[in-house]
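One structure is given here, and the rest of the page talks about it.
And now, subunit A:
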Amino acid sequence: MPTRHTATYTRNAYSLSALLVALCLPLAACHKNKHKQGATLPVSGGTLIYATDREPVCLDPHVQGDMPQVFVAQQYLDSLVSMDKSGGIHPWLASSWDISPDGLTYTFHLRSDVTFTDGTPFTADAVKANLDHMANPATQSSTAGGYIRQYHSTDVIDAHTAVVHLSRPYAAFLEVLAQGFLGIESPKALARPRDMNCQAPVGSGPFRIVRWDRQNKILLERNPAYHWAPPYALHNGPAYLNRIEWRFIPEPSARFAALQAAEVDAIDSLPPEAQTPAQHNADLWLLMADRPGNPTNGTLNIRRAPFNDVRLREAFLRSADIDGALGSVFFHHYRRAGGPLTSTTPFYSPDFEHAADYAPQTANVLLDQAGWSTKDTDGIRTKNGQRLTVHIPLRSSLSNSERTLWEQVQATARETGFDVLLENADDTSVNTREGKWDYDVRIGYWNTNTADVLRIVFSSEFLDAAGISGHHQNESGFSNPYFDKIINDALLTTDPEQRRALYYQAQKIVSAAFLQITTFPQTTRLAVSKRAHDIRLEPALNVTTLYDAWVEQ
Partner candidate 1 sequence: MNTFSSAPQSGLSVKNLSVKFATGGVTHTAVHSLSFSLTSGEIVALVGESGSGKTVTARALLGLLGSNAQTSADQLSLNGQSLLANTEQQWRKIRGAEIGFILQDALVALDPLRSVGAEINEALTAHKWGTKNTRNEHVLQLLTQAGIPLAKERIHLRADQLSGGLRQRALIANALAMNPPFLIADEPTTALDPSVQVQILELLKQLRTAGHGILIISHDLGFVSRLADRVIVMHHGHMVEEGRTADLLCAPQHSYTRRLLDAEPGRRPPRPAVPINPTTLPLLEAHNLSFSVKQKNGTRKYIVQDISLSLFPGRTLAVIGESGSGKTSTARMIMGFQKPETGFIDFLGEPWSRSEKTGITEASRRSRRPRLAAIYQDPLSSFDPRWTVQTILDDALSVIHVPKTERLSRSLALLDLVRLPSTLLGKNPLHLSGGQRQRIAIARALAVEPSVILCDEPVSALDVSVQAQILDLLGTLQKRLHLSYLFISHDLNVVRNIADDLIVMQAGRIIERGSAQDILLHPRHPFTQQLVAAAQFIGDATGEHFS
Partner candidate 2 sequence: MILLPNTSFIILKKFILRVGGACLVLFAATTLTFITLQLAPGDPVTAILGGSANPTPETIKEIRTEYGLDKRLIVQYALHIWHVLSGHLGSSFSQHMPVKDVLWQQAPPTLKLMLSSLLLAWGFAILSVTLSAKKPLFDSAFSSLETFFAGLPQFWIGIILLWLFAYQLGLLPPAGTHGFSSLILPSLSLAIPLGGFLAQVMRESFKTTLDQPFVLTARARGLSDTAVRFRHVLRHALLPGVSLSTWAIGALVGNAVAVEFIFSRQGLGRQLFLAVSMHDMPLVTGIILFISVIYVIASFLADTLYVIIDPRIQEARA
């Protein structure tokens, strides 16, 4: 009878699939257990899959110079000098150096046992080639090149001695040299056309680039000859990992999901909403550190109304409830950064953290004083029939969390009578508006391992720095001769105490001028599978280094 036949068949099918499931389950379980048990001693071999949010546009960090570049470059480039957690400068590719008393000449004595992964030996010529490359306009360097504007030339004394001449004294020179942005590349590789070098620059680092599959991943493999690790490393000799798969997963939730699903071993830019689940996940560990520099902020344009009036600037800062936003969309996982420097920056002072806390009452008083005392039907303050409007361009690459933060700033500032317009636009359009000073608030940050960042962001030297298309790093338009003097004096001396005092003054002036709504520090936020060990941050910029990392096999 057909009916019965079918029934039997179905039952068989069920039991078959049940059997399959039963077979698979223990297998899967074994697989997982294997990760958990394991030695605590590093083992060599294996691949680590690292997922990050943003993709570099060029793997040579000299070109342009944005954070994603330095993160990946740290794996294949070494620097001349290294930095420790407290800001001290130590040897790396340069074993020692002398600084002339006038601060204009740096003589670097180089290691003689270093070779690039293309076989080229590391010599003084390489130092010259690299610094020249960074300073060459054709490189299109905006970060590395910008940091060494004072660079004049390099003399090659012998194979292992390079003398670098500066046009002006620059006390932060060694500090910036410790940054991955100024990593040292093979001179032979640098001689190739720029765009070719971008695909696969050659360094002397613990890994070398195998392949870059855009919008997908970069494959790196171990440099077996490596034995010139920086002092902050845990070991010397070749890296433990055979390979690194450096993946790009821009979607924050997908990146975290990929980590949870063990598709990847580590992710950076752990989204705030995922931090609590990550902390509760027994298979994961977190690695977080604030990056030094000028924290994430909105810089007020003081070149035009309304923020040409310091009272309105203070009123705006005091009407923006940043803490509310950090509590909601950032789930209390981000700390507030109140001052112009991030706490991890050398010469940072905590005294300015609360210089512009949320205080709507104060804001109202200030606005009344400034003559913006009437409100229209929408509740927006007016003066001489003019509405109190603030234009904030939002670039399309801005993260959703930050977007929400500014939306909440918009809402709280509205309560005191500011009409905040958040204007979406693509990155290029936003850049163009910035070039034309066409904004009231500009959202940005500046990661660097020196307090000299204050000079780049606030001194008048950077008001028209890049003349032609209106590029200016001083986004506020702040121009104060006294501040300029202090900040430049700080570059003339290498005495830490003197520098500390000068940078304190500088922070004080900037704070009192209410030039930025600082929100939270730029943070390296890693979540790592417990399978992966010793993923660390190099101290100069708190950028991931996988040199010491190893995975359980």
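Points worth noting:
FYI, a residue touches a chain if its C-beta (ideal position, glycine included) is under 8 Å from a C-beta of that chain, and two chains touch if they have at least 3 such contacts; residues count from 1.
Per the selection procedure, all candidates are chains of the complex that A comes from, given by their letters.
Computed from a prediction, not measured in an experiment: that's the story for all the values here.
Here subunit A is displayed by itself, and among the listed chains 1 or 2 from the same complex, it touches 2. Those residues of subunit A whose C-beta lies close enough to touch candidate 2 in the complex are 51, 57-58, 63-66, 137-143, 145-147, 149, 194-195, 198-199, 213-216, 247-251, 253-255, 257-258, 260-261, 263, 395-397, 426-432, 434-435, 444-446, 456, 462, 465-469, 471, 473.
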